[in-house]
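Every protein chain except one is present and positioned as in the full complex.
After this line comes chain A, so read on.
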Amino acid sequence: MSRFFATGSDSESEESSSADELTPKAPGGNFKQSLLISDDEEDTKRVVRSAKDKRFEELTNLIKTIRNAMKIRDMAKCLEEFEQLCRAFLKSKTIVDKEGVPAFYIRLLADLEDYLNQLWEDKEGKKKMNKNNAKALSTLRQKIRKYNRDYETEVAAYKENPQESADEEEEKEAGGSGSSSDSEGEAGEDGVSAKAFLKKKPEAAPEASKFLKTAGVRGHPLRDDDDDDDDEDWGSDTVDSGSESSDEGEGKSSLAVVFLKKTQEGEKSGEKRVSKKKKPKKKERLEEEAEEEGGEEVEGGWEKVKGGAPMVKEKPKMFAKGTEINVPVVVKKLNEILQARGKKGTDRAAQIELLHSLATIAGENNLGQGILVKIKFNIIASLYDYNPNLAAFMKPDMWKKCLDCIDELLDILFEHNNIFIGENIAEDNESLAISDQPFRVRGCILTLVERMDEEFTKIMQNTDPHSQEYVDNLKDEGHVCGIIDRLLDYMETKGSTEEICRIYLRRIMHTYYKFDYKAHRRSLGLQGETKSEQDQEESEGEDSAVIMDRLCKFIYAKDRTDRIRTCAILCHIYHHALHSRWYQARDLMLMSHLQDNIQHADPPVQILYNRTMVQLGICAFRQGMIKDAHNALLDIQSSGRAKELLGQGLLMRNMQERNAEQEKIEKRRQVPFHMHINLELLECVYLVSAMLLEIPYMAAHEFDARRRMISKQFHHQLRVGERQPLLGPPESMREHVVAASKAMKMGDWRTCHSFIINEKMNSKVWDLFPETQRVREMLVRKIQEESLRTYLFTYSSVYDSISMGTLSEMFELEIPTVHSIISKMIINEELMASLDQPTQTVVMHRTEPTSLQNMALQLAEKLGSLVENNERVFDLKQGVYGGYFNRDQKGGYQQNKSYNRDQKGGYQQNKGGYNRGGYRNQNHQSNY
């Protein structure tokens, strides 16, 4: 989450802030203007207006809305707006007291009352109204009746002579408001606007109502979807911003109307078609439209519109006709569009649309690649923005669009070598215009691609892995990789080292988990043929190993952020391990010292670490390094949460441990399905390794009271197996391993073998390895060897001597192997015996203590501790700590004990190879 904001959002925030600089007229971010006002009007009049104008403007705006609502018989809206109007009127009380009640206000009151009465009478119409509207109607009627009582005389006067009184009022008002010459005109205009509206009503009706209908249609579903209070918020917002901005923006806005209308016109024709498909628009747009419409009326400028050629149809969306479309203009327009970004009511789809058309315009007018690149950047950014929250993933069409866009952007960048892009190019330093200098564009393609990659992961996470859809989505992986590759090429020539590191890491992330079958086959093939140097070199070009090596080494050398290096190392190890390069993988792991401090890394890295560790263990197993395999897998397996630690699924836990928020975060961390490590394979590898270690160990330490367990989990499985009242033939993988362990305990390697390697186990586990046959052979051999050891441990007391020939026959091992195994056991003092060379026999010494002797030893030990405890009691009584005990006896016992410890510590000392990756441990502590 934070990562995204750290990288993805800074471009956004900077852009918007710079946009603020460029458009000084928008304090508080007036969206109306930012979205629709063209810039050529910007440096026209800047008017200082009186409070009165501000208030009245506000009122007229509201009145306009009410009138619109009246036209479409939207009573609910009418009511709402009316309430706002009353509030606004109350606010402007002081002015009203001074100036008298404005005529247009009275006019509205009168008209509204008439209108309502008329509606009220119309029983038919009322019946047709929906419940909401009908309710609103009755409320509004009551309200207005009550309200109008205060203005009875005025309303009556107006009703008598609507036109005159209005004019009079107008005159009066105009006369009275001579506070500033500028505002006078304004006021007049205001008045006119209202008046003209009324007068021209019949003319404008067809057009306006047509438009309004569409607006109404658009407005309705919105109100149904969103909550009402939301709407209200918006309403008041508009009021506020209107009042704020009107300080300086009034003149502009009135002038802008010229433009607005055209925009509207264009949009109307353009969007009507689209609007059905698009999400319902926000209400404030509706209001604007209404307002614009009002403005249009003022100017009476319908005739100015000249729709015609398709190009014009596109163009007027953005710019007034005749405006010379040049770079600064487009940039300003772009900034306007961008300003609406992230605002509550902004229609994101429309924004993307706008940006697209802007790009087309820029393209058509040959404004150069610089501006095009800039717009593209913004298109992609708004595509990412389309989803409001992080959890949601992109829709397929959006995703496609995004990929295409990035592709195009890269095309441009590749074609034109003279474009510099960078995050650190300030907005004002951009050079977008075509000139001799190279283009300089602000923006970071790398961030965009990284974001794209993340989106891809998100899509994969949110697709059902067992569906065709997943496969389809996965096909895009190639595309994503392609883009990353292209960017990598680009960055290698242009980017800084950090950027190269970042894109390398992306590339690595898409490579490390894939098994390189081509290289694998090649190496197999090569082994059979002659290994000519040339062949090797030829093939190296495409080997993922070589690529990994190159990329990772670059990162090791150049990277300065720890995280990227850590990830790269882990991926490198993973890749080595996946391709059975055990020694490289292990050495890299040990050299990196990651085990020591991985618990300080962030969870995704820890997951990666766990994955790597598991892969390392599986690799060791394939190579026959059973002990290493066991050690590597121990931590993951012993926790019993392998699934969670590998980021392959969430464990069911109660809500105390994890609330919904945390769950969401954890869900976001999951590894996509195609990167999963098979958990059954993992467990099987672990259990088989544990079996191969534990069974001989158990046999060797049968009488040892303080015997340690090598693998708790394995013992657990054994116990579960023992607890079963009825033992049928094994079914699951675990049962197979348990049955095999039992056979091995008796030294019966054939049965053990048949349990470990059979049809079922092959299909479940062993066939998943790339070199199945080799692994199976290794396993058979290990089983034979360990069974031999177990046999010797268990039954050595029965023999006086045993011929190695017999043993080799029993376990189907060659005599030298048997010889070496027995020699090793003798050297390690596991087997008290000697080898008789001429007769090839093992002669037992029978020096191991019998069970009775063992028991006696244990008893002695226990008695020792008993005495020690007893002495403590005695000491306490005496008040002296360690009285006579310290002198002689204790020393004696301790010697005894240290002797014991020496014997037992053997395994433990070997054990410390791998440390634990405490992904979960840390999880609870950190508060995201």
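Methods note: a contact is a pair of C-beta atoms (placed from the backbone, for glycine too) under 8 Å apart; a residue touches a chain by one contact, two chains touch by 3 or more; residues count from 1.
Keep this in mind: contacts and distances are computed from a predicted model.
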From the names "DNA replication complex GINS protein PSF3", "Auxin-responsive protein", "Eukaryotic translation initiation factor 3 subunit H" or "Proteasome subunit beta", which one matches the UniProt record for the unseen chain? "Eukaryotic translation initiation factor 3 subunit H"
Identify the residue among A:Thr94, A:Thr561 or A:Asn870 that touches the chain left out of the display. A:Asn870
One chain is left out of this view; which of A:Ala557, A:Leu590, A:Leu727 or A:Met855 touches it in the full complex? A:Met855
Touching the unshown chain, chain A contributes residues 850-852, 855-856, 858-859, 862-863, 865-866, 869-870, 872-873, 876-877
